[in-house]
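Take a look at the structure set out below.
Shown here: the complex without one of its protein chains, the others still in place.
So that you can tell them apart, the chains are marked A, B and C in the order they are listed, and the count of residues begins at 1 in each.
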Amino acid sequence: MEKYIHKVKYYECDRMGITHHSNYIRFMEEARVDVLDHIGYGYEKMESDGYTSPVVSLSVDYKAPTTFQDEIEIEVFVKEISTLKMTLGYEMKCRGKLVFRGSSVHCFFAEGRPVSIQERYSGFYEALMQLKK
Amino acid sequence: MEKYIHKVKYYECDRMGITHHSNYIRFMEEARVDVLDHIGYGYEKMESDGYTSPVVSLSVDYKAPTTFQDEIEIEVFVKEISTLKMTLGYEMKCRGKLVFRGSSVHCFFAEGRPVSIQERYSGFYEALMQLKK
Amino acid sequence: MEKYIHKVKYYECDRMGITHHSNYIRFMEEARVDVLDHIGYGYEKMESDGYTSPVVSLSVDYKAPTTFQDEIEIEVFVKEISTLKMTLGYEMKCRGKLVFRGSSVHCFFAEGRPVSIQERYSGFYEALMQLKK
Partner (left out) sequence: MEKYIHKVKYYECDRMGITHHSNYIRFMEEARVDVLDHIGYGYEKMESDGYTSPVVSLSVDYKAPTTFQDEIEIEVFVKEISTLKMTLGYEMKCRGKLVFRGSSVHCFFAEGRPVSIQERYSGFYEALMQLKK
């Protein structure tokens, strides 16, 4: 699968001249949106199918700074899927060098209640298997 | 009326060490929300009354830079109300010095159509008169 | 010249489900950065040549809303260059429809003082002529 590229914007850099650390959380979301689109389960489809997948927790490591105009290559993969939760992993590289590593945990809701996607939304579950690493 | 204060955050400053110019548009919104709350017509009330007031246009002048930790004092006033539009004015000062001047034009919608607030939502129209300058 | 495309991110949309109006100011900057790169006078070059070009004022019209995943095509052109100021124009379209029109006024500084780029930085001045419309 093609990796998602985020080119750092001027307004994403801070007083130290580097990409503000909060923005990587947004880059994670951008890349997640992109990869879900690629496997056929974009946000719009999920919403129209009646599902949402809020972020439950995040864990991230900043490995090296990036700055204005840098092209960050982002890989998203599935680390783990349990009955009620999915853990995605993220690796960001810039000119081949690891700059960021993170993970996000998501649950799934339908009709306001947590659901097991394996049982209730098996097409999505199977599509996610392609992203297993 | 008490002026609204925005204290500049670290993440609002850019590579030049100053408040990024796009953030002042957000400060305008913050101060607008605050002043409408004060006159009893906050966003929640307007929404529950069935009205929205999207931004139609903006015109702004950057007079002097501000930076991290600066306290920006923001005054919002009504410049003009016509049948279908309202123009608000904004003056931002930091340590007594003018740093920003702007205006925003808003229309009003109810049930998906533009409406005259003077006719349809006269309580709000009268409340706005307090902000005339 | 190829137009700059901004694809609207999830985190750029607001409670009404549309692109928050403040973000268009950032899209203007992104497209401006891109077009200056294309004519050979990117921010890095200008900075290393000793010039900065702060935003002095903005004037913008919101013509139609956009939302998550929309691809906004942004054209940037030179409206006017006077001795001390440059006015850039912006037109944003989505699926062929005009959604935003704006302009930004910039001055030029070198060694902390306003300068005439026509006299002092003529290569840039001539490059800008390509963007005249």
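One rule holds in what follows: contacts are C-beta pairs under 8 Å (C-beta built on N, C-alpha and C of every residue); 3 or more make two chains touch, one makes a residue touch a chain.
Everything quoted here is computed from the prediction, not taken from an experiment.
Which of A:9, A:26, A:45 or A:79 touches the hidden chain is settled by the complete complex: it is A:26. Within the whole complex, the absent chain has one touching residue among A:57, A:82 or A:130, and that is A:57. Of the candidate positions C:3, C:20, C:45 or C:63, contact with the unshown chain belongs to C:20.
The chain not displayed touches chain A at residues 16, 21-23, 25-26, 29, 52, 54-62, 65.
In the full complex, chain B makes contact with the omitted chain through residues 9-11, 26, 29-30, 33, 42-44, 68-69. On the side of chain C, the interface with the absent chain consists of residues 10-11, 13-15, 17, 20, 22, 68, using the contact rule stated above.
Simple rule for what comes next: only the chains that are shown with their structure count from here on.
Ranked by the number of C-beta pairs in contact, the top chain pair here is B-C.
With centres computed as the average of Cα coordinates, no chain lies farther from chain A than B. With each centre defined as the average position of its C-alpha atoms, the distance from chain A to chain B rounds to 35 Å.
Rounded to a whole number, the gap between the C-alpha centres of chain A and chain C is 30 angstrom. Residues of chain B found to touch two or more other chains are 22.
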